[in-house]
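Left out: one protein chain. Kept in place: all the others.
Letters A and B name the chains as they come in the text, with residue numbers starting at 1 for each one.
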Amino acid sequence: MEYIQFVLAPQMLNGLSFGVSVILMALGLTIIFGLLDVINMAHGEFYAIGAYTGFVLLGAGFSFWAVIALVPISMLPLGYAVQRLLIRRAFNSGDRHTLSLLLTLGLSMVVADLLRMGFGPNTVRPETPVKGGLELLGIFLPAYRATLIALGAAIIAAVYLLVYRTSLGAMIRAAAYDRNMAASLGVPVERVYSATFAFGVALAGLSGVLLSPVFSVFPTMGHDFLVLAFTVVIVGGLGSIKGAVLAGLLLTQIQAVSSLFISPVWSDPIVFGIMVLVLMLRPQGLFGKIGYA
Amino acid sequence: MLEAAAEKKGQELSGRVPGRGATAERVYAQERRAARSLHGLALLFFCALAVFAAIARAAGDSFFLRLATEALIFGGLAVSADILLGFAGLLSLGQALYFGLGAYASALVMKDVLPSFWLALAASAGTGLLAGLLGGLIASRVRGVYFALITFGLAQVVAKVIYNTRELGASDGIIGIPIIQVPVGFATVEANSPAGFFLVVLVAAMLLYAALSFLAGTPFGRLLAALRINQSRLPFLGWPAGPIKLAAFVTAAAIASVAGGLYPMLRGFVSPELMYFEMSTNAIIAAVIGGTGTLIGPLLGAVLLVFGKSVIGTFTEYHQIVIGALFMAAVLFFPRGLAGVVKAQFGGPKKDAV
Partner (left out) sequence: MMANRAPQPSAGQERAAIVLETLDLSVHFGGLWAVNGVSVAIESGGITSIIGPNGAGKSTFFNLISGAIRPSSGRILINGRPARSSPSKIRAQGLARSFQITNLFPQLSVFENLRLAAQILEPMARGFLPVRMSSKAEAKAEALLARFDLAHRAERLAGELSHGEQRRLEIAAALASEPQILLLDEPTQGMSHGDTQDTKALIKSLGGELTVLLIEHDIELVMDLSKHVVVLHQGSKLAEGSPAAVSANPEVQAAYFGGQ
C-alpha cells in the first residue's frame, strides 16, 4: 500500500503530466497529417520555438498565465506563413508525403540552427511557475505537475470541442474527408489548410512552454520529443484525435511505470518497439483518420 | 482495321518472333542515350577527382585529400540511401545506422582481431547484410511515412544503445585504430597515406558505380524503378513487392556498411555520431542535391556537401542554415538534382524522333 502511495502513484501522476503535454504535441502532428496529409518533421522545432518564446516572455516579466496564452497566439501567424509559403508548394505534387517530409526536414535544420544562433547552445530553464506541492488522496505531487494535468486536460477538451462541435471544426473535417467536395460547398479550403497548420503548430509551441520548467530549454530539445510524438500519432492512428489522446496516455504511462523497474536507457527502445509492433500488425493504429475519429 | 491486324498478329503470338525487333532496338537506343549521358558525367567526375589527387599530392597537401576521401566514403552512404529513395521510392531516415555499424565492425576487427583491410571490410559487409536483413524485415512491410519513421526510430534506438554500452566505448567510441596496409595487387598502400588511400577509395567508388550501373540495367533494377513508380501494380504482374523491397534494403545496408568500414581506416576512430540522425539526413540531402535515381548523383552530392560544409564553416559555424535552405530550394525547385538535369539535357530523346 505504501508502495502505491509513495512510489507508484506519484510516478503515474508524473507520467500523466508528461503525457498530457505529449498529447498536445501529438495532437498538432495528427491534425496536420489528418487534414493536410503533410508530415511535419519540423514539429519539434516549433515545440522549441514555443519554449524559447515562453522563456523570453517570462524573462520580460509576463506572468505564466499570460505566457501560455500569448505563446500559441504568437505562433499562429508563424504557422500560417510557413504553410502558405512553403508547405503549400509541396502539396500539389503526387509525391506529397515524401516531399513534405523532406521540406520540413530542411526547415527543421534551418530553425534549429537559427535558435542556436539566437540563444546559444546552452540550456536554460525558466522558473517553475507554480511552486510547492500538494497532496491528493495521500499522494504527494508537485503543484506544477498538477497544474499541467489540469491545464492540459482542459486544452485537450477544448481542441476536441473545436474540431467536433464548431463550424470551423466541421469545415476542417469536411476538407479532410473530401477536399473538392468541401470546396464546392463553399469551404475556403486553402485558408482552412493554413489555419489548421497554424493551429497544429501553436499546439506544439504550447506544449513547449508547458514543459519548459520541467525539461529545460535548448536548441535541439525538439528532436527526442519528436520521436515520442510520432510514436503516439502512429499508435493512435494518423489523423485521429481520440487515438492521439489514448495512445499518448498509454505510452507515457508505460514509460513512467517501466522506468521503476528497468534502467531508463531502455525507455526509448520500448517505446520504439511498440511503434514497430503497431506498424507491423495494425498500421492504421488504434483509430482512423480525422474525418472518422 | 484493328481486328485484321489482331488476327494476323495473333498468329505471331504463339511462336517466338525470331531475331530482335526494330521496335526494341529503337527503345534500347533511347535508353542507351540516357545512360551514356550519366556515364559521361561519372567519367568526368572520377577524372576530375584523379586530377585533383595528382595536384594535391604534388602540392604536399593532406587535409584536402583526407577531406575528399571522407567525402567519397560518405558518398557511399548517400548511394545507399539513394538505392532506396531514387529506385525503390523509399525514404530512409536511418541509413546511417548501417554505416555506423559497418564502421564499428571494421574498427573492432582492426583493433582487436587483425589489422587486415580485407578482413575488416568483410566484417563490415557481413554486419551490413545481417543488420540489413533484420532492419529490412521490420521496415519493408511498410512504406511512405511509416517506412521513414521506422528507419528513423531504428537508428535512434540502436545508436542510443551503443552510446550507453561501455564495451563499445560508450559516447567516446573506439579510438586507437591501428594504421593498416591496404594490399593493392602487387603493392601496398598505407592507410594514412593521404593520396594513396584516396585512390583506393576512389577506385572503390568507381567499382561501386560500375556494379550498380550494371544492376540498374537488369530486370531486377528495372523492377526496383517500377516499384518506385507504381508499387501497387507489381504484384499483379507477378512480383510480390515485399521480397523485392527486402532485397533492395539488404543491398543498400551492405553498401552503407562497407562504406562505413572504410571510415576508421581513414580517421582512426569511430563514435556513435556516425549513426545519428544528422548523418542520415545529410545522406538524403546529398542524394537529392546530386540527383536521385542516377547513381552518380549521390556521389556528386556528397562531394559538394562535404566540401561545401568545409567552405561555409570557414565563414560561420551555422552551416546547417545554409545547407537546410539549399536543401529546401533543391526539393522545391530542382527536384531532379544536378545529375538529373544533365540526364534531361544530354540524354533525352533525339530531336527528330517520331
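Criterion: a residue touches a chain if its C-beta (ideal position, glycine included) is under 8 Å from a C-beta of that chain, and two chains touch if they have at least 3 such contacts.
As the structure is a prediction and not an experimental result, all values here were calculated from the model.
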{"item": "Where the missing chain makes contact, among the chains that are shown", "value": "B"}
{"item": "Touching residues on chain B - with respect to the absent chain", "value": "1-3, 5-7, 9-10, 12-13, 16-17, 20-21, 23-24, 26-28, 30, 214-215, 217-220, 222-223, 225-226, 229-230, 232-240, 349, 353-354"}
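Going forward, only the chains that are shown with their structure count from here on.
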{"item": "Between chain B and chain A, distance of the C-alpha-averaged centres to the nearest whole Å", "value": "35"}
{"item": "List of chain B residues in touch with chain A within their complex", "value": "85, 89, 91, 138, 141-142, 144-146, 148-150, 152-154, 156-157, 160-161, 164, 277, 281, 284-285, 288, 318-321, 323-325, 327-328, 331-332, 335"}
{"item": "Chain A to chain B touching residues, read off their complex", "value": "33, 39, 86, 89-90, 97-99, 101-103, 105-110, 112-114, 116-117, 223, 227, 230-231, 234, 238, 265, 268-269, 272, 275-276, 279-280, 283"}
